[in-house]
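One protein chain is absent from this view; the other protein chains keep their places.
For clarity, chains are labelled A and B in written order, and residue numbers in each chain start from 1.
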Amino acid sequence: MNPVRALHLPAYAGFFVGQFHKMLAYRTRYVTGIISYLVYVTTYYFLWKAVFSRRAPDDAIAGFSGAQMATYVAIGWIARSFYFNNVDRELAEQVQNGSIAVALSRPVSLQGTIVASTLGEGLFRFLFFTLPISVVIFLLFPVAPPASALHAAAFLLSNVLALAILTQLNFLVGLCAFPLKNIDGVMRAKHYLIELLSGLLIPVAMFPGWLQSLSAWLPFQAISYLPSSLWLGHARAGAEWLGGDATLIGRVLLVQAAWVAALAALGAFCWGLAARRLSVQGG
Amino acid sequence: MRALKIYAALFAQMLKVRLAYRGDFLADLFATALGGLSSLFFVLLFFVPVDSLAGWKRDEVLLIAGLSSMSYGLFATVSWNLFEFGDRYIIEGRFDRVLLRPISTFAQILCDQFRIPVLAETVIGAGVVATAMHRLGIGFGALEWLFVAVTVACGALLYVFVFTILASVSFHFEDRVGVAPPVFNVIPFGRWPQEIFPWPIRTLLRWVIPFGFVAYYPSTALLGRGSLKGMAALSPLVTLAFGVLAALCWRLGVRKYESTGS
Partner (left out) sequence: MPAVIVENLEKEFRRFRRREGLAGAFKDLFQRDYEVLRAVDGVSFSIERGERIGYIGPNGAGKSTTIKMLTGILTPSGGRIESLGLSPHKQRKQYVRRIGVVFGQRTQLWWDLAVVESFKLLLQIYEVEKRAGEARLAKLRELLALDEFLHIPVRKLSLGQRMRADLAASLLHGPELLFLDEPTIGLDLVAKDAIRALLKRVNDEFGTTILLTTHDLRDIEALAERVMVIDGGKIVWDGRLEALRDEAGEEATAEIELLEPAALPELQRLLPQVRFEQENPLHLRARFSKRAIPAAELLSRLVGALQVADIALPEPSIEEVIRRIYEKAGKSAMVAAQKQGVAR
């Protein structure tokens, strides 16, 4: 049997292309999206600049110099322009309007179709958001290049894994629409939780000690903090458990992959529960 | 006035409906409060490694952030529809029904949905403002109360007007997302001391997207610091000006809808 067939890859490819197509149709979202990222980077760049401007050039905070912090902010938001998606909202809408029942009747798994379409969206975002945003940001802000070519490649791969982690998290949040009537609040809480605990707004290294230990056991820092540390080429406070710089790349990717697997398993389990409820109670 | 009465009646109804699903309501309230807290928690986290930001201490920055949260909560409770306007009303065609009712179209859009849990943000913001004022040794006289109340009301209205202007763009360009997201993302700019930004951004936040008037300028007045504390007095005027602009944009949009039906 053809292994490609067996995995229903052509079927998933349809979702991949479909999502890509859908994204192209929204030209306003495209323009406003680029502006939004510029706004994000500007805000946090100047916030940190104000902090470092009163310090000596070599006076680092938790291992970050002013220049490194600027790079960290820019890279973090550029990466977000790639891995971000709205799987939770889309899934919740399907649950609320009942079209989720169609997912049960398809010969492919729901999680699989979602991964395929987020990858399609990711490729679109990379080509049409992330690249132009990077150009603008590299021109406007002082961003240091990656530590090495190997680090750059690892950074790219790491962000694909970040996309996978976020997708699985969003899938879980979207499934909340089964027990809850309205998940606006849950989505909002998740949004802020990720922005804060992923290290996007403030590096995990600057967290107080107790929050650093807590973060080590949560998937959030694998979305932003770990990939960005690959670009900078250093393992930093709050991630000592990753070991030294030499093995950094391998370990970051491994930790991320483990989170993808764990969250995907949890998602499959929860979807199983939801699907049973759907087929028993009719939604 | 009549719109206000209908508004109150609808609000009571929605509250009743939401409370009927108590578990759901509490979960939503809890999650929203968590979201609201996290943005204030960021300020706390930020001041762990840092002791002052362009001369502003932690409690002073919390005062700005708290005021901003209070206004935002009021705004987001009543006007979530403005963000979904293009999608819900223009593309899905609900605006036809709005035109068939004998009260102001704008009042109807504001009335149509309430996100009651978001009020948690206003409550949390109030707590933060009170704590910050106490720790900063600002008195709690009638004047201060009145000042905070007017500031929060003006701030909330200013948000409403700015996003009304942006929502009326949906009348002209059929698009589910609309142009509001980048401006929505500018809101956090207003939560920080404006000194940290270079002059183009400061000017932008003063005169173009005037979110500086929501919390920053009023805070400078409360704290009696800086050369710009007089700007707080302009806050109601700026709000009024944007109200007029919003009304014009809305009218223009409705007229366009009447001629094309989309």
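Note that a contact is a pair of C-beta atoms (placed from the backbone, for glycine too) under 8 Å apart; a residue touches a chain by one contact, two chains touch by 3 or more.
The structure presented is a predicted model; accordingly, all values stated were derived computationally and were not measured.
Colleague: Identify the residue among B:V17, B:A149 or B:L248 that touches the chain left out of the display.
Modeller: B:V17
Colleague: Since one chain isn't shown, list which residues of chain B touch it in the complete complex.
Modeller: Within chain B, the residues that touch the unshown chain are 2, 5-6, 9-10, 13-14, 17, 93-94, 96-97, 99-103, 174, 258-261.
Simple rule for what comes next: only the chains that are shown with their structure count from here on.
Colleague: Measuring centre to centre with CA averages, how many angstrom lie between chain A and chain B?
Modeller: Going by mean C-alpha positions, chain A sits 28 Å from chain B.
Colleague: Given the complex with chain A, which residues does chain B contribute to the contact?
Modeller: Residue list for chain B touching chain A: 21, 24, 27-32, 34-35, 38-39, 41-42, 45-46, 48-50, 52-54, 115, 117, 173, 175-179, 181-182, 185-186, 188-189, 192, 195-198, 201.
Colleague: For chain A, which residues are in contact with chain B within the complex?
Modeller: 26-29, 32-33, 35-36, 39-40, 42-43, 46-47, 49-51, 54, 61-62, 180-186, 188-189, 191-193, 195-196, 201-202, 206-208, 211
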